[in-house]
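Please find one structure pasted underneath; my questions will follow.
Complex shown without one protein chain; remaining protein chains in place.
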Amino acid sequence: MTTMSMIKALNEGLRRVLEEQPKSLVMGEDVGRLGGVFRVTDGLQKDFGADRIIDTPLAESGIIGTAIGLAMRGYRPICEIQFDGFVYPAFDQLVSQLAKIPNRSAGRIRLPVVVRIPYGGGIGAIEHHSESPEAYFAHTAGLKVVTCSNPADAYWMIQQAAAGDDPVIFFEPKRRYHAKGEVDTDEAGIELYRARTVREGRTATLIAYGPTVDVAVNAAEAAAEEGLDLEVVDLRSLSPIDWEPLFASVRKTGRAVVVHEAPGNVGIGAEVAARLTEECFYSLEAPVLRVTGYDVPYPASRLEDDYLPNLDRVLDAVDRSLEH
Amino acid sequence: MTTMSMIKALNEGLRRVLEEQPKSLVMGEDVGRLGGVFRVTDGLQKDFGADRIIDTPLAESGIIGTAIGLAMRGYRPICEIQFDGFVYPAFDQLVSQLAKIPNRSAGRIRLPVVVRIPYGGGIGAIEHHSESPEAYFAHTAGLKVVTCSNPADAYWMIQQAAAGDDPVIFFEPKRRYHAKGEVDTDEAGIELYRARTVREGRTATLIAYGPTVDVAVNAAEAAAEEGLDLEVVDLRSLSPIDWEPLFASVRKTGRAVVVHEAPGNVGIGAEVAARLTEECFYSLEAPVLRVTGYDVPYPASRLEDDYLPNLDRVLDAVDRSLEH
Amino acid sequence: MGDTQRPAKKTAKSRPKPASTNEPQFVQLLSPEGTRVKHPDYHLDLTDDEYRGLYRDLVITRELDAQGTALQRQGQLGLWPSLLGQEAAQVGSGRALKPQDTVFPAYRELGVQWCRGIDLISAFALFRGTDLGGRDTVGDRFNMYAIVIASQTLHAAGYAMGVAMDGAVGGEDGEAVIVYHGDGATSEGDFNEALIWAGVFNSPLVFFCQNNQYAISETNARQFRLPPYRRAEGFGVPGIFVDGNDVLATFAVTRDALDRARRGEGPSLIEAYTYRMQPHTTSDDATRYRDEAELDFWRAKDPIVRYRKWLAAEGLADEAYFAAVDTEAGEQVRALRARVMALTDPEVSEMFDNVYAEMPQSIAAQRAEAVEFQASLDDAAEGSDLR
Partner (left out) sequence: MGDTQRPAKKTAKSRPKPASTNEPQFVQLLSPEGTRVKHPDYHLDLTDDEYRGLYRDLVITRELDAQGTALQRQGQLGLWPSLLGQEAAQVGSGRALKPQDTVFPAYRELGVQWCRGIDLISAFALFRGTDLGGRDTVGDRFNMYAIVIASQTLHAAGYAMGVAMDGAVGGEDGEAVIVYHGDGATSEGDFNEALIWAGVFNSPLVFFCQNNQYAISETNARQFRLPPYRRAEGFGVPGIFVDGNDVLATFAVTRDALDRARRGEGPSLIEAYTYRMQPHTTSDDATRYRDEAELDFWRAKDPIVRYRKWLAAEGLADEAYFAAVDTEAGEQVRALRARVMALTDPEVSEMFDNVYAEMPQSIAAQRAEAVEFQASLDDAAEGSDLR
């Protein structure tokens, strides 16, 4: 067990990938000499060379498009998109190419490309630097979408994502980047596409991922003082979602609240609510509720605390659920 | 009342916009001399000139990006994206610019831009020509998303969309392009952002839009022969959704099935199901079910009949709903 | 200029001379009238068999393509994008490739595919709708057709980066990569980003632009002020302008560009000036945007007619040879046609099977549901047959 920040965990995880898999590459804007604007790739170019840690031109479509070509050549690119809000110029290469080429090729081409995206708000940033675009990618057949909420998951999930042969969009909650946590560097303990029950409880289930796991845990702790026993599940994989633990939890608690930063409308929370209701209809004592970003563009940073789901809004939703 | 195809209705609707609103423009690939690959803009360049019906370079980001600039200058562009699968290169300009600039400007800039997208499958086309990307745009705060299912709606909705000051993504179900219908060219009868009950019934509610409205109506007719009395609602507006008629319907029937061509995962159906359950929890006798495209890339056309929601799959879902 | 990288080597070939006065300033080795033209930079010295082989390729390509159009008209294909008129551009460039080279086509490259010796059925299956065009593209060194305009140029740029990273460039045996695209494609962001990538990483990539004068109905005037080969020069990537209806010139300039790429001298762009004699695809009505006079103008530049004249005049081939090629083309067409008609619909399960390397449980469940549903309908249909 070692204590490290999520940034360090990702850095160490990438190091192991680069050491163990000679075909792996890291590519993106400023990932080389600078070590990335968040320093996730710090020191990698020094240790693995400029041929493997590639500072690319400032063009996101180009980053993903050429990563696809490199993967066709047998490489295993790990791309960095500098911030959530800058992934959109690459959208065609992501959804029409990366997601579809393996199927188009009748399975003859596999594209083991990982796309790392620092995401989410809460860091006082300017526009386009606080978005949560995960629903776009979860809705896209052919991609897998995961997100880590703590250093241990960051360390292992990046390695697991890089080890697979499917394209993975890998969301990193930037407001958790500096928070430290214990990392067991010997054993992963859990598979990439599995949800994890972070806290057991019987009153209701809080379902969160990435940056909101911490919010949910804090809410559960606050609720415990009021005698409420909340279960918290970290989805970890957003597409596919690991449904069984959710079904089991909701069958136990009868109530669920989903928490994410992205706007609620047609978001991950909608899918979770719809599916849970389909499968656990007779167990639910209240509708699955959602606590999410509002359906407006991410606001100026001085308003972000009002925009983001927080402890109070989560507890309020739990109360509303219990009123049913 | 006149009988016309949806293509003709759109063409006539655009004509009226161009006549009544001197600042309106039509722009896109092949919309001018050719009249569009589907002939929706047929004859417009001849009648309104090449300054107002603009054949653009082959670049979708450029089409939307320059339309934004034109709108800032006071023009009212109606852009055509040639096929659903070619909207993705414009994604950044759509979600980070078109959707957000009005809010960014603190409301001082309005962008009355309509983006027409022929969408959906069932026409035996090759890849990228049969997609249903509406969920991406519905999830995007700042955009409005609508779709027509028949010539009368096509005729009026395109005019209403062009008359408003918000950006509208306007989806046209291409497999309904040639089907004819009655059009009252004197009066719209219904507002743009309203849902419409196409068929009244008491057993269950079918919720559809665009190309699946017809599927739902056919299913309802078939079900009627078996004594089932299905209500069919055409959403028309996908963002915002006109919820009240849906709530009312579900409170009456107690059961709902949403039908769309797009993949189900994190689709419009998920939002409809989640929201209906939130609001009508005590009225629902079964979970809201979804009949959608599968969560795989749109298949080769010889498989599309198996991919698309059809009468049998809808009726099967109704049966499953009734089993609850 | 700080550390701005300059192109490794300027390959400023002297500006070519047009053979006849109405021709633009492109590289030409064979005039529309079928006479050989000298060019200061490009010489060709093929064997008699190779010269004859080019003719065979041109004719067979044309016939197979015509069969695509015919099959579509007969309802056997959903769509066909004809290359009629562009045979020389495709055969000239396609035959210039060495076995180790890799091709990234757009969607009209049947002639290149033929030259690479790759089973053409994949193109017909794609446009019949029985699959999405998948093949063993890595083994074939010929990628799938690309429908999203210019998207393949970035794939090619990435692949070519990988070739260089593999150390597979640097000599006469080096690998080169060629990517095909149209005049319209040059307007897309992706194409321009691909030029940047190829330039910055000095990749062994040849952009082969078939400027067939149209992007569906839109003329060159809607896509650019300066022709694509001039654009490339602005990116620091040598641009070569060639008569795309001249199979010898196309062969010569492509071989040269590929050789520079394989030697490690970086990317270039070839603009082959040609003409699409058919509508954009079988769905298009070209009479809406162009007239017979324009077609006549280009008919006079037919790539096969001129080449045949020259072969005959040089005594490289005679009527018997031409007749034999026609016969062979007919056989190829018949064989292919039979195979196209035999292409059957895929199984429902196939739409699920290849999406992921590791299929998620949810997809497996949907697959089972779809297969079962299909089976139940089949049962019902059988049942009703029995009644």
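First chain written, first letter: the chains are A, B and C, and each begins at residue 1.
By definition in this document, a residue touches a chain if its C-beta (ideal position, glycine included) is under 8 Å from a C-beta of that chain, and two chains touch if they have at least 3 such contacts.
Since the structure is predicted, the reported quantities are computational estimates derived from the model, not experimental observations.
A.B. asks: For the chain that does not appear here, which of the shown chains does it touch in the whole complex?
C.D. replies: Per the contact definition above, the missing chain touches A, B, C.
A.B. asks: Just one of B:S5, B:Q82 or B:Q97 touches the chain that is missing; which is it?
C.D. replies: B:Q97
A.B. asks: Please identify which residue in A:P151, A:P211, A:G254 or A:P299 touches the non-displayed chain.
C.D. replies: Only one of A:P151, A:P211, A:G254 or A:P299 touches the chain omitted from view, namely A:P299.
A.B. asks: Which parts of subunit B face the unshown chain closely enough to count as touching?
C.D. replies: Residues of subunit B in touch with the missing chain: 51, 56-57, 59, 61-62, 64-75, 89, 92-93, 96-97, 101-110, 141-142, 144, 164-166, 193, 240-241, 243.
A.B. asks: I need the residue numbers on subunit A that touch the omitted chain, in ascending order.
C.D. replies: Within subunit A, the residues touching the omitted chain are 29-30, 32-35, 37, 55-62, 85-86, 88-89, 124-129, 265, 294-297, 299-303, 306-307, 312-313, 316.
A.B. asks: For subunit C, which residues touch the unseen chain?
C.D. replies: Subunit C touches the chain not shown through residues 1-7, 24, 187-190, 192-193, 196, 199-200, 213, 219-227, 230-237.
One rule holds for everything that comes next: only the chains that are shown with their structure count from here on.
A.B. asks: Using mean Cα positions as chain centres, tell me which chain lies farthest from subunit B.
C.D. replies: In terms of C-alpha centroids, the chain at the greatest distance from subunit B is C.
A.B. asks: In whole angstrom, what separates the CA-based centres of subunit A and subunit B?
C.D. replies: Comparing mean C-alpha positions, subunit B is 30 Å from subunit A.
A.B. asks: What is the distance in Å between the mean C-alpha positions of subunit B and subunit C?
C.D. replies: That pair's centroid distance is 36 Å.
A.B. asks: For subunit A, which residues are shared contacts with two or more other chains?
C.D. replies: Within subunit A, the residues that touch at least two other chains are 61, 89, 92, 96, 103-104, 141-142.
A.B. asks: Two or more other chains in contact with one residue: find those residues in subunit C.
C.D. replies: 131-133, 148, 189-190, 350, 355, 362-363 - these are the residues of subunit C that touch more than one other chain.
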